[in-house]
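Below is one structure, written out as structure tokens, with a few remarks after it.
Removed from the display is one protein chain of the complex; every other protein chain stays in position.
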Amino acid sequence: MAQLYTPSQIVKNFPRTCLRGIGQVMFQDNMWTGLLFVIGIFWGAYAEGFPAVAWGLVVGAVVSTLTGYILQLPDKNGAQGLWGFNGCLVGCAFPTFLGNTVWMWIALIICSAMTIWVRTGLDNVLGRWKMSSFTFPFVLSTWFFLLASRLLHGMPPEYMGSPELPGDVHTALNTGFGDLVVYWLKGIAQVFLINNWVTGIFFIAALAVSSIRAAVWAMISSAIALATVIWWQGPGADISEGLYGFSAVLTGIALGATFCNFSWKSAIWTVIGVFITVFIQAAMNAFFSPIGLPTLTGPFCVATWIFLLPAYEFFQPKNAQ
Amino acid sequence: MAQLYTPSQIVKNFPRTCLRGIGQVMFQDNMWTGLLFVIGIFWGAYAEGFPAVAWGLVVGAVVSTLTGYILQLPDKNGAQGLWGFNGCLVGCAFPTFLGNTVWMWIALIICSAMTIWVRTGLDNVLGRWKMSSFTFPFVLSTWFFLLASRLLHGMPPEYMGSPELPGDVHTALNTGFGDLVVYWLKGIAQVFLINNWVTGIFFIAALAVSSIRAAVWAMISSAIALATVIWWQGPGADISEGLYGFSAVLTGIALGATFCNFSWKSAIWTVIGVFITVFIQAAMNAFFSPIGLPTLTGPFCVATWIFLLPAYEFFQPKNAQ
Partner (left out) sequence: MAQLYTPSQIVKNFPRTCLRGIGQVMFQDNMWTGLLFVIGIFWGAYAEGFPAVAWGLVVGAVVSTLTGYILQLPDKNGAQGLWGFNGCLVGCAFPTFLGNTVWMWIALIICSAMTIWVRTGLDNVLGRWKMSSFTFPFVLSTWFFLLASRLLHGMPPEYMGSPELPGDVHTALNTGFGDLVVYWLKGIAQVFLINNWVTGIFFIAALAVSSIRAAVWAMISSAIALATVIWWQGPGADISEGLYGFSAVLTGIALGATFCNFSWKSAIWTVIGVFITVFIQAAMNAFFSPIGLPTLTGPFCVATWIFLLPAYEFFQPKNAQ
């Protein structure tokens, strides 16, 4: 666990380390990608009247990156942005779902920090199969606090859906071309829980700065997910907010542009993976309905594990760690 | 991953490979067992007015076996029927629970194929403890699609129970001797989701062709499960359809006739395992009640893992892989 940097270098590098952490949410070790993500998030959060989501992002990224230094983890990981990507998502999720109270912000800070050791622990387990925890440390830690909010009134579940038995929610959907483009872009923006199509454009640009292949797979994946959920007649309200897109986008970037070498075979594999992510998304939505819990990026983690664990030579996987 | 067969041999062997896959649902690498299962299933499916279940079985077995060849997995496994047993159960489950639509059949095909790589992945994990995934690839993949059907109206949950809080469903039960025999045989038939006592007789015969010991344990296990759930006063409607029997039957064949060498000790171990499977069945029924999801053969997988994982010398376990 040799450390690369002196304290003064840590301070100097800190903003870059945080931005790379934000870029790593979509697997890009690139501070410019991170910066464009931040701009897109601030745009969308203010446009939608939820500025706390953008500030939560900053707090989450800073707190979790600091925690990595405090715990003296190997700073090579930190420099690659591997400390920040879970924490910044915690920072987006808390104000999206919980009331804006002091207790919520304290919980946000604790939960962002916690993702660091949850990640180390899960990676200790999954590393046995050369597998990574992806964003599951964010998902698991945030689930604990969002569920707890049902019973702890200092941190109320103000913007979470009501718990209800899963049922017949057949809401209509406008399917004009302009509408579809908006849903498609929102599917990308929702990776950071932003319900705004302009943010989706920022995100595509941000990916393209680092990897054209990642940007293309994000666009393809959101389109496949949208087509699939419309064909299978999913709930209109969720489709129009991009809620069937974000996990599929992450699966697409993970399989198509990160953990498999390029080939026609791996491209087909990715398309199937994105397609099945939509069903896993619907399944987890139904499963969590009686407790009113959002899936977060859980469906992406489950789908990507399912498609990487077999480690078929056929798809020329890279090491997923 | 040396391949045993040339393409022309694959074509010639294909029906046998599929039949062995169907036989492996009850751990029998025997095409005649598979054939008798198919006959019993067609009998029961047509008798109960659900012919799609029988045709689903055929589609599922063919698709998943083909997928094994397409992915170029080691064909020694295929020849033993290890590619077909999850897929054929997917094929029975989809028409049992979902409406008969085009979207359902497309999903059935995707899900049958998917069991192949879910199985490889799970076995990569469980293999560390010399444990196999049994029918859990079928269970997990099918759970995703059945849950998704609550929200995706192209594939409606037509024959699934309504989601409801678990409660006081004390339905009466006729316990004449003839009734008990019917429940006991249905417990065996329900392994392939068939609610027909004649099918149960076919299945006993099918097992006996391959292994008398397996047939005997299937009969004993269904009887133990029936006695247990009647003594503990379980819900009459489920008992009379054999729904407390099928997981116990699989546990009995797995522990009693497949993964333990014969001895008085391992026989007692098997009886305890079958007995506890009944409680795990009831527990999972209650757990899934608010989302209206059937357990499928999940209780068998959980129970058998619990009884094989300790790997006590005492019971002379064979390698469960």
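A and B label the chains in the order they appear, each numbered from 1.
Assume contacts are C-beta pairs under 8 Å (C-beta built on N, C-alpha and C of every residue); 3 or more make two chains touch, one makes a residue touch a chain.
Just so it is clear, the structure is predicted and the values come from calculations on it, not from any experiment.
Engineer: Just to verify: which one of B:98, B:111 or B:280 makes contact with the chain not shown?
Structural biologist: B:280
Engineer: Of B:51, B:74 or B:166, which sits in contact with the chain we cannot see?
Structural biologist: Looking across B:51, B:74 or B:166, the contact with the absent chain belongs to B:166.
Engineer: Considering the whole complex rather than only what is displayed, give the residues of chain A touching the chain that is not shown.
Structural biologist: Chain A touches the chain not shown through residues 1, 71-72, 103, 107, 110, 114, 117-118, 120-122, 124-125, 128, 143-148, 150-155, 162-165, 290-293.
Engineer: Mind pulling the chain B residues that touch the left-out chain?
Structural biologist: That gives, for chain B, the contact residues 128-129, 165-167, 169-170, 229, 231-235, 272, 275-276, 279-280, 282-287, 289-290, 305-314.
Assume only the chains that are shown with their structure count from here on.
Engineer: What is the distance in Å between the mean C-alpha positions of chain A and chain B?
Structural biologist: 36
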